[in-house]
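Complex shown without one protein chain; remaining protein chains in place.
Up next is subunit A:
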Amino acid sequence: MNHFPEAWGRPRDDIYGSYNPQFLPNSHAQQSGHPTTHTQSPIVTGTSVIAVKYKDGVVIAADNLASYGSLARFTDVHRLKPFNKKAVVGFGGDVSDMQYLDRLLNSLDVKENYSHGHDDAESDKALMSAKNLHTYLSKVMYKRRSDFNPLWNALLVCGLSEDGTPFLASVDLLGTTFSAPTLATGFGAHLAQPILRRVVPDEAASKALDKEAAVAAVKECMKVLFYRDARSMNEYSIAVVDKSGVDLKQKEKLEGQSWAFAEQIKGYGTQTV
């Protein structure tokens, strides 16, 4: 096996000859003679985002940590971004790409308010809904992956659709979309999603779920994620979106932790079995 990561996934030089940089645009033609690749892997990353639909809204949460590899680099990064009164976007993955998307969403919001911004009930109906926002973001993500310059994120878009029903859907760096009553990105897809599905197995269960139960389920999942995800922390943001708007809390602390289970874990780390 070749031990140079640069060569992985590429045609072998000894068979196909070396990479021909001739056609690369000038801005990309560097000494290496290879295309720019630094935009094609994440650097500073956020971990899971989790969300649950309940009968009149959506609960979404993500912790405040931005990791530099395995280093817990920034502990005050808010990865839930509200959009007008109807939607919240949760960002997993690369933090600089999140900041780019955040600026993009801000300019979109300004444009929307410029063309039909009145602060009354009638105008609220015409506000861009979470569904509209999700469609837009999916096109942005797919466009960027088609440029071979993906935005390295997994997004959860939640809020209300035009008719006022709760909406929750995801987009990832490939532009793939998916929707379900409960969603989780990153490690959460493995650790939190099964727990959330136990509470909300299907659409009908989500219609019966009340806000308190939804928030409790999400908080429980944040705790489990902190127990088992090594790129997580105990401070997180949680948002509830319903008809009354977005209720975003950015400095929540995990409650009622119990590490008793840790003593039972054997077989790796510093212990000798």
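Quick note on the criterion: a contact is a pair of C-beta atoms (placed from the backbone, for glycine too) under 8 Å apart; a residue touches a chain by one contact, two chains touch by 3 or more; residues count from 1.
Please note the rule applied: contacts and distances are computed from a predicted model.
Trainee: UniProt names the one chain left off this complex as which of "WD repeat-containing protein 41", "type I protein arginine methyltransferase", "V-type proton ATPase proteolipid subunit" or "Proteasome subunit alpha type"?
Mentor: "Proteasome subunit alpha type"
Trainee: Of A:139, A:228 or A:249, which one is in contact with the hidden chain?
Mentor: Missing-chain contact among the listed residues: A:139.
Trainee: In the full complex, which of A:125, A:190 or A:228 touches the chain missing from this view?
Mentor: Residue touching the chain left out of view: A:125.
Trainee: Tell me, which residues in subunit A touch the chain that this view leaves out?
Mentor: Residues 115-116, 122-123, 125-126, 128-129, 131-132, 135-136, 139, 162 of subunit A touch the chain that is not shown.
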